[in-house]
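Please see the structure below; I have some questions.
Note that one protein chain of the assembly has been removed; the remaining protein chains are unaltered in position.
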């Protein structure tokens, strides 16, 4: 169980790092820039989580495996990126799994620090989306997360919330909630992709439709 | 007194959140993006304050009221934003009050943590302007705060400084300094708006005027 979680977590870091490195390639960064954006995308959510929880130095700064995993994934993109752009669908699925795992495990780490269920939910959400926000801010783009697109943050919020509420209020072991939370977040994300679910914008078009015309 | 301060603080959060949500509407973010930018603008200054002071998890992550207030204000903008754009003057006044309150209360929170008067001044300033900086960085714009415009940060710095110096060096109760600091910051901001006070830029135009031509 524990080993499986570690493997899935490293896979999540690798996929996140790859998304950062790919953006670095598209922006014509050099080797250093590509690996830096990749690493920060892969471990940035966990670092922000630890800063909010007062865990210093952050786990992935103190121990080398997460950053090495992220760096290797970024180097793979640097050398073989034309191959990866053809794997878009597989990458989306892996990213959905990574997001679900980060949201759930982030909330669980927060519960370990005895924060409120409200705080654990927010920390889980930030763990899942923080790396992507760092990636986009560093690449000087508006975070994807804020723009009209397939559901991403809402599944993360719900998955983290399941772990946070279940883990603080029930006596069911936390690993049960981790599985449920990851399934909820990843499942909703994949369903949203499959069915094209989107949130409304406040633009004039939507306002008009909303007014019944 | 205490209740009035809470109400004014929530009003400040709501006004800041509304400014973030309005920028989200203008940038065509979706419902999630608008609420996220609104919430981060409303509580971002307080979160940065707590991170600098080592208060983890930050107060507005641990307790739900500030984020709920910010989210409700953002939703109000989402649904009724055409109304709000006509209230520009009222919003500017409310924003000036919010800024003054955040600068003063930020400095007071810092004093509670036994930091230097210098640190309390900086922390008060960051509490007042941090949310707006986060808002602009996330929306991929140069922070308004850095651009030539009506005085904003200088009044916040002076208001925070009054609370920081008064609160650490005198025996006058802190609530007296909170009132004076807020009045200084908000008053200077409103006066600056009324009289069009601006700081110089380093551009050639200003250099020439400075040289007496």
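In order of appearance the chains are A and B, and numbering begins at 1 in each one.
We adopt the following convention: contacts are C-beta pairs under 8 Å (C-beta built on N, C-alpha and C of every residue); 3 or more make two chains touch, one makes a residue touch a chain.
Because the structure is predicted, anything quoted here is derived from the model rather than measured.
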| item | value |
| --- | --- |
| Residue in contact with the excluded chain [from B:119, B:162 or B:178] | B:119 |
| Touching residue (missing chain; options A:33, A:148 or A:200) | A:33 |
| Of A:13, A:70, A:107 or A:138, the residue in touch with the unshown chain | A:138 |
| Sites on subunit A contacted by the missing partner chain, in the whole complex | 24-25, 27-34, 36-37, 51, 54, 56-58, 61-64, 67, 77-79, 81, 137-140 |
| Contact set of subunit B toward the excluded chain (per top definition) | 51-54, 110, 113, 115-116, 118-119, 122-123, 133, 137, 140-143, 145-149, 153-154, 198-203 |
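In the analysis below, only the chains that are shown with their structure count from here on.
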| item | value |
| --- | --- |
| Fitting subunit A to subunit B on CA atoms, where both chains share a sequence, rotation angle to nearest 5 degrees | 120 |
